[in-house]
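With one protein chain withheld, the remaining protein chains of the complex are depicted in position.
This part shows chain A:
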Amino acid sequence: MTDDKDVLRDVWFGRIPTCFTLYQDEITEREADPYYLLLPRISYLTLVTDKVKKHFQKVMRQEEVSEIWFEYEGTPLKWHYPIGLLFDLHASNTALPWSITVHFKNFPEKDLLHCHSKDVIEAHFMACIKEADALKHKSQVINEMQKKDHKQLWMGLQNDKFEQFWAINRKLMEYPPEDNGFRYIPFRIYQATTERPFIQKLFRPIASGGQLHTLGDLLKDVCPSAITTEGGDRRFLTHCTRCSVFPQNLSLR
């Protein structure tokens, strides 16, 4: 993994320039200016938008403010997806900055999970880490870590500390030399057009004959309709999250 450090840093420090605008029907005491922010691809909306919230709450009355939520062109944005994933899913073809609308009322209960505190984000983040390790190492690595190591992963993400995060995460990305890779590759394939949020299946990095599987093999196995020989623009964006960090080139190891 060390020779991929450049890639890891590029992913970690990836940013999306975003313009936040208050929803027009929100009741304000004076006009609300839009708020511009560079959003980290690997983080979560509700974790990095405290300033956005403060900015708009300044022009609103307290009683008009309940749980904040975000929307892009009418689609509520799932805060529990990484920001980069949301952008790639909904707005990758559009010009920057990414325009997000901010709401403080009428929380869409049928679409979005609630996020009443940072603890909820932490719980979700750690659950993802743990599920990924269940696939990679039968949970052995994550379970052998101490509570403070788990906390360090979360704090690294929360405070944008690459070295602090990877000091722990590198253990989750290793495997014993006698193995040729993880037990299963943690991956999810997201599509904006389906009801099903993502495709996730058990997939081994090594084929029975011993050769390494490639991303193409995975797609063929898991999502064959995506690799048809017909014409048409089928693009695969690999968003490297902490659950499935591996190089974008071919090998899945």
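As a convention for this text, contacts are C-beta pairs under 8 Å (C-beta built on N, C-alpha and C of every residue); 3 or more make two chains touch, one makes a residue touch a chain; residues count from 1.
In this section, contacts and distances are computed from a predicted model.
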**Message:** Can you match the unshown chain of the complex to its UniProt protein name from these: "Alkylglycerone-phosphate synthase", "6-phosphofructo-2-kinase/fructose-2,6-biphosphatase 3", "Ubiquitin-like-conjugating enzyme ATG10" or "Auxin-responsive protein"?
**Reply:** "Ubiquitin-like-conjugating enzyme ATG10"
**Request:** Touching the absent chain in the whole complex: find that residue among A:Arg41, A:His55 or A:Lys78.
**Result:** A:Lys78
**Prompt:** From the list A:Asp10, A:Glu73 or A:Asp111, which touches the chain that is not on show?
**Reply:** A:Asp111
**Complete:** From A:Val7, A:Val59, A:Ala167 or A:Ile199, the answer for touching the chain not displayed is A:Ile199
**Listed residues A:Lys105, A:Lys151 or A:Lys171, member touching the removed chain** = A:Lys151
**Residues of chain A (touch criterion as defined above) contacting the omitted chain** = 78, 80, 109-117, 119-120, 122-127, 130-131, 134-135, 138-140, 143-144, 147, 150-151, 154, 194-202
